[in-house]
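Excluded from the complex is one protein chain; the other protein chains are retained at their positions.
Residue numbering begins at 1 within each chain, and the chains themselves are lettered A, B and C in the order written.
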Amino acid sequence: MVNPGLIYLLGAVFLYFTKGKLRQFLAVAISVVGLLWVYNLPVGEGMKVAFLDLDLILVSVTDMSRLTGIVFAFFGLCAVLYALLFAERKFYVLSHIYIGSSITLVFVGDLFSFYFFWELMTISSYFLIFDRTKPITEQTSYYYFIMHLVGGVSLLWGILLNYSVTGSIALTTIEHGLPFFIVAVGIKLAFIGVHTWLPKNYSNVPFYTSVVLSAFTTKAGVYALYRLLGAVSLGYAGTISAIVGVIFALKQTEARRLLSYHIISQIGYMIAGIGVGTTLGVAGGMFHLFNHILYKGLLFMVIGVVIYATGKGDLIDLGGLSKKLPFTTFCGVVASLAIAGAPFFNGYVSKLVIKSGLEDPVLQWGLYIAGIGTALSFMKFMYFGFFREREVEVERKPTMIMKLGMGLVAGVIILIGLVPGVLESIANLETGVDYFSLAYLWESSQPILIAAVIFKLAHDIIEPHEHDEVDRDIYPFVGYGVNYVGGVLSKVQNGDVSRYILWLLTTLAVVWVSFLA
Amino acid sequence: MDTPVLLVVLPLLTAFSLGIIKTFSKKLVKAVTVISATVHLALIISVVREAMQSPIVYHLGDWDNLLGISLVIDSFSAMMALLVGVLSYGVIIYSLVYVDFHELKYYVLSFLLIAGVMGMSLTGDLFNLYVFFEIVSITSYALVAIKEEEASFEGAFKYLVMGMLSGTFVLLAIILTYQVTGALNFAQVAANFGDAPMLVRQTIFVFFLIGFGTKFCLVPLHAWLPDVYCGAPASFNALSSGIVIKASLYAFIRIVFLLFGMTAGIGQILIYWGVITFLVAHTLAYQQESLKRLLGYSSIAQIGYILLAIGLGTESGIIAGSYHIFNDGLMKATLFLGVGIFSYAVGASKIDDLRGLGFSMPKISFAFVIATLAIIGLPPFNGFISKWLILQAAWETEYIVAAFFIPVGSLLSLAYYLKVIKALYSRPEREIEVKPIDWKLRVPTYVLSAACLVMGIIPGLSLALIENIPKFLLDSSNYINLLLGR
Amino acid sequence: MRKFASLIIVVLLSGLLLMTFLSLSTADYDLSEHYINHGAEETKALNLVTAILFDYRAFDTLGEATVVFAVASTIAFLVPKRTASMISARFSIIMQQTTSLLIPFLFMIGAYIIAYGHISPGGGFAGGVILAVITILITVTFGIRYSDRQVRPEIKSFMESFGAMGFVLLGFIGIVLGGNFLANANSTLDLGVKGELISSGIIPHINLMTGLKVAAGLSIMFNSLIKEE
Partner (left out) sequence: MEQTFLAIAVLFGLGLYIILTHQNLIKIAMGIGVMESAIILLFIILSYRPGGTAPILDADAQAYDLIVDPIPQALSLTAIVIGAGTTALMLALIIKIYNRYNTLYIDEIKKLKG
């Protein structure tokens, strides 16, 4: 049994050395093979490797990891198709390393390799974000890498703590060193408070890159939450994240920032589901992960097409695209309905499962409110982006291959919405939820209807308008602190040799005396 | 066989003969250089292979009952020898194109330097160690000054003053050791050292610590290093950071384990001093604009990690530390050679000068970035493995605070190395004209950076060499018996 | 302030150093006992210091010679290539004549000290320094141009390389004779009779090489340092 992610990693090497059509073909081929491979992966363990004095398990497949792996591989294929015509060598290589390492991450069976691929994801996504055509990414990617390495270091630290207590590096629910794992996972899945890296970065990269990015990093965090932190009750944290994320999102006018905050919000749903720890909750959380990748990816693809076609990505400047980009608009509607949890779309399915898993009414109400916000902000997104009357010039039409990528995703979204059993069969799990009972349908339609009412009433407030965007963020101050200390130290070292000699002799005297004492 | 001594004598002979060869034909000089370096590498590999089976002792002048000087090649020496061989070979090939100033003298001094480092790593005699230590120092001062720029002279002078002081303390420690033990051979010194009065032993330790510490840059004694690196040719920086500093560190480690043993007291000093060293060095490195200074501080920081690991005094600590010595040699050499190429091709010396080079010199930059990621300690590169081992070792020994700071140090180093990576791949302010780069510059850089990757994925390659080191360090009687021929 | 701090540190360090010296113990000096009692027999060299330097610890001496070599080559490139005028004033004819008269004697003393290094006080280093004094004297009295004309720098550097290489090659004799590097007393060489000029195997030869090297090295150093731009 070979870990399917390794195919991507190996493929990346070949992509580096090929050119033109061959490379495009190869990229798609790798993704297709990867997807088939993941799909056919039997449950079990394999590929054990002795490394240093550790026993690594490079493949360990469970139903849930297979579920995650399938959506990773599927979306990877769609994203590669979508980007096929614009991408340069750097994108091909790095995105394959990125996708490959996240798929490998999902299937490894020990903490060491987990950490290994966790960091590989960070490295590859850093280079993916860093784009010289966008000078702003110099700063944002720096921020991204530092944040994620803090997480990585924290994970490493937690792994060691756990290892020293239990003596094993098996990838199971963690009991020791929890705070470190929580920090690591929290940063990876952009929990509110440490989410700052996400909107900064996803809104500033080229559009096809944000499509790839939107799917993997945070979802790997969610998967880590599921695998490692089963013992922690995080239901409330998730709900808070969901609500706060949505509130932030509502304020945004820049389309991709809006979507980015929605990632945070939707992750809140998953945290809530996984965090309560009930079977249904966990299943719902993982289903939501699956669905979220699809519709959020589709939304990023849609806004990508808009940026590609018009060169604008801010809702203030957009409007009236529904006639010029009909297919894109259709996809946008599908994805928006899905994320809002409208019946017969996939978001509905997983939200329902999560909701059935929650017993605490506070959580249920919290998610209800978040649902209203979500619906509201996507009405804003679709209306002001596509349906309001305005002439926006369209320079280029999306290519067929972009449409193919979007169409695949949209198709799966609808398929799952209509036949939720697909998800259950992949996950090999009977949730026992009656998806299409009238009570559920009504309950899920409520937030959307409420949102529609609010949208109508508060149209002027919601309408995107210029306002100052302040990133409230305390983390740079840590950097300033270190920088200040360094500045002082470097002033002390003023290049005067006799001062250096004085240091030498003083050190000698101090060490000597302290030894004698 | 006589190969062990050839490791030292061959570069010496080459250095001596280059002057004569030059009078016959100038072209011959480079040929002789390459041939000699190749033969040297081959000899080193054969000796290291042999030493991995069983340690080698070579008595110079056949004085086998400790009357003369002996060379001892145990695992630790073998590792150092291998590092010296690989790096010096790469650097010599690199220099063929890179060096266009005082070529003849450059090679002469380089070979003397290599011989000196080799001698330091192999010798089994305290005073002989000092002699080679001084050869290394003097050739280093000279190589720093060889570019004859203002910065080179200033750097060389600072280096020389600090180096002379450190040499004085080492010499003082050695003569005191002779007085209290009546011997110079490591074996007898170690055997008799316990009888010495406490005060003298402490003094000797302090002198060795400060003397060698100045050379391998403990933090308040480090100040010369960045200044030195500014004006020196990049090829020397690679050697210096890779093997010269490491040779002093090696000598210190060997002496500490033989004479004092890694007691808890000494261990704690080394551990916490190591932590301070890397924290301060990392913070200072963040301030730098000059690439070489940045890398210089980074070298100091790596010494901190190694000291920490060695100070733990456990088997895993020593393995981790030795492995980091080896890895840091590879990584730092790659980085400095890369910087050398950047300055050769476009005259870059500051971080800002690197802007856009990632696209005009993609492969070199790629190799450079690999080494950067490795030295930050990210997987899948070798720096990650050795830092992981150090962390694990520190954890096992319950030096929690020290262990905590290791990843913090990694974070700090990320902060400044990222600046370099960022500059490499950002848009240049103006068009860059790149000089064509000869393969002699490129190949060593590629090979070393590939080694960084390979050592990270298959650490077993060099760990096999290293796993015996604790046997000779922790239990000094093994080493003593080796020298006594028992 | 700075002086005061330095003073405190210096006094502290000297005091500690003195304390250490006073508490020094003595050990069994087996090694030196062996050298004293058997050194002359084993190496056939009456000068025990020479025996130690050129046989027991000849490797150290090789290193030492290397240091001189390194320094000489460094100084040679550090200072400007072209010859320039001497710094000091010209000397009178009396001085010049005396110097010329002295030179043969100096040469003889130097040669003697080198050649008899293994049976009487002296050796390659001492003799080499005396030989170097010759060129230094010439430089001082007649000026650097004349000195460089008399003993050309190329010849000096050749001599230096030759001396250093000779040392190493002499070391290989041990290997050729089936022993180890620098083997002398323990090789199959005929060491001769103790106290004779031609005795002690390769020691006098190494002495000669060292003398050549040191003489050439020192005069290179001096002549280079005294040049000015």
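A few comments on the model shown:
Quick note on the criterion: a residue touches a chain if its C-beta (ideal position, glycine included) is under 8 Å from a C-beta of that chain, and two chains touch if they have at least 3 such contacts.
Computed from a predicted structure; not experimentally measured.
Taking the complete complex into account, the chain left out of view touches A, B, C.
When the missing chain is restored to the complex, the residue among B:16, B:63 or B:127 that touches it is B:127. Touching the chain that is not shown, out of B:103, B:227 or B:353: B:227 (per the contact rule at the top). For the chain missing from the display, the contacting residue among B:13, B:138 or B:374 is B:138, taking the whole complex into account.
By the touch rule set out above, subunit A reaches the unshown chain at residues 490-491, 493-498, 501-502, 505.
Considering the complete assembly, subunit B touches the hidden chain via residues 127, 131, 134, 137-138, 141-142, 145, 148, 150-151, 153-158, 160-161, 163-165, 167-168, 171-172, 175, 178-179, 184, 226-227, 230-231, 284, 287-288, 293.
Mapped onto subunit C, the footprint of the missing chain covers residues 2-3, 6-7, 9-11, 13-15, 17-18, 21-22, 24, 29, 31-32, 35-37, 39-40, 46-49, 51-53, 57, 60-61, 63-64, 67-68, 70-71, 74-75, 78-79, 119-121, 125, 194-195, 221, 224-225, 228-229.
One rule holds for everything that comes next: only the chains that are shown with their structure count from here on.
Taken as a contact graph, the chains are fully connected, with every chain touching every other chain.
Judged by contacting C-beta pairs, the busier of the interfaces A-C and B-C is B-C.
Chain centres here are Cα averages; for subunit A and subunit B they lie 43 Å apart.
Chain contacts: subunit B has residues 199, 203 touching two or more partner chains. Under the contact definition stated at the top, the residues of subunit A that touch 2 or more other chains are 506, 508, 512, 516.
Every residue of subunit C that touches subunit B in the complex is listed here, in rising order: 16-17, 19-20, 23-32, 34-35, 55-60, 62-64, 66-67, 69-71, 73-74, 76-78, 154, 157-158, 160-162, 164-165, 168, 171, 174-175, 179-187. For subunit B in complex with subunit A, the residues that touch the partner chain are 157-158, 161-162, 165-166, 169, 199, 202-203, 205-206, 209-210, 214, 218, 220-221, 223-224, 227, 269, 280, 283-284, 286-287, 356, 359, 373, 378-380, 384-385, 388-389, 391-392, 395-396, 403-404, 407-408, 410-412, 414-415, 418-419, 421-422, 425-427, 459, 463.
Only residues 51-52, 115-116, 119-120, 122-123, 127, 130, 132-133, 135, 138, 141-142, 145-146, 149-150, 153, 156-157, 160, 163-164, 479, 482-483, 485-487, 489-490, 493, 495, 497, 499-501, 503-504, 506-508, 511-512, 515-516 of subunit A touch subunit B when the two sit together in their complex.
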